[in-house]
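This report concerns only the one structure given below.
Moving on, here comes chain A:
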Amino acid sequence: MLLAQILTNGVLLGGLYGLMALGMALVWGVLNIVNLAHGAMIMLGGYAVYYLFAGLGVDPFLALPIATLGMFVFGYLLQRFVLNLVVRSAMLNTLLITFGLNVVITYLAQLAFSADFRTINPGYAGSNIAVFGITVPLVNFAAFAIAIVLAGAIWLLLNKMPLGRAIRATSQNLIAARLYGVNPRQLYAVTFGIGAALAGAAGGLYGTIAHLTPYIGASLTAKSFVIAIIGGLSNPFGVILGGIFVGVAESLTALYFGPTYSDVISFGLLVVVLIVRPARALRTA
Partner candidate 1 sequence: MSAPGENAAGATTRIPILQAEGITKRFSGLVSVNRVSFEMYENEILGLIGPNGAGKTTLVNMISGTLKPSDGELRFEGQPIDALPPYQRAHLGICRTFQVMKPFPGMSVLENVTVGALFGRGGEKVMAKARRSAREWIDFTGLSHRVDARADSLGGPDRKRLEFAKALAMEPKLLLLDEVMAGLNAVEVEEVIELIKKMRERGVTILVIEHVIKAIRSLSDRVLVLHHGEKIAEGDPAAVLEDPRVVEAYLGRRRQ
Partner candidate 2 sequence: MRPLPLAIAAVVVVLLVFVPWLASDVMMQFAIDALLLAVLAQAWNILGGFTGYVSFGNSVFYGLGTYGAAIAMAQFHLPFWVGILLGIVLAVLCALLIGIPILRLRGPYFAIATLGLAAAMGAIVSNLPIAGSNIGLVLPLIRADTMFYELSLGLLVLCTLTVLWVSKSRFGMGLVAIREDEDAAGTMGINTTVFKIVALVLSALFTAVAGSIHAYWISFIDPASAFDPTLNVRMVIMAVFGGPGTVFGPLVGSFILSAIYEYLASSISTAAALLFGIVIVLAVIFMPRGLANMIGGVRARGPRYFLQNIRENRL
């Protein structure tokens, strides 16, 4: 029973992890940018939902789409006017610039939101139901479900809609895509915007489960990064599965070795995946 509970915890948490990584994987796969400011964008999404909830009294789950939209605009502008300037530069340079952006966003957030920690805590926050003796927290379950739904939406977008096809086409062959009328500046900005929107959604959900401070970004970036590699960059459901895999692995590590080993396990996994199958790990969409 304990094991079943722990697995459930891992799966539910993993779904949210997967959603966090989804935006990073998309941007990485299509634009070849490893966005070190991804965690900071998750944080921004969290604060957006928090202020809508705490300030205007909007229910967090209604605030979520608003925050997501806002983050899309933010991401679009960031790519269009900043990152597009360096996108063909060496990977090291794109890493450095997103690191710089991460610092900038974090400190602006501290100025705007203060260092106080916040939680998005609606009345139903701690509710749960018992299924066959396993406690399922409702908010976590909702976050998990939304993660799956969003992954599904991204899958639909990528596979069934012209825009998504253009995104995939661009990630496979930029020149051929341009030869067929794709405007990469626009498309890159839209893709980054979608990545930011997904980060925003993940942030809103994260805030309903954990706490927000301007500084939560760094560790969330690291987590997203590991999951993006383990889950692969190609399939949204692959990323979610990667998140679930990491979530379960962490839960089991916590159970059998103690929670202090969870980083050893997840980063160890990352290195092993890379060494054993580097090609598979980073195959793009």
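Selection criteria: all candidates are chains of the complex that A comes from, given by their letters.
Everything that follows uses one rule, which is that a contact is a pair of C-beta atoms (placed from the backbone, for glycine too) under 8 Å apart; a residue touches a chain by one contact, two chains touch by 3 or more; residues count from 1.
What you are looking at is a predicted structure, and each value in this text was computed from that prediction instead of being measured.
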{"item": "Direct contact with chain A in this complex, candidates 1 or 2", "value": "2"}
{"item": "Candidate 2-touching residues of chain A, taken from the complex the two chains share", "value": "34, 82, 84-93, 95-97, 99-104, 106-108, 111, 184-185, 188, 222, 225-226, 229, 260-264, 267-268, 270-271, 274-275, 278, 281-282"}
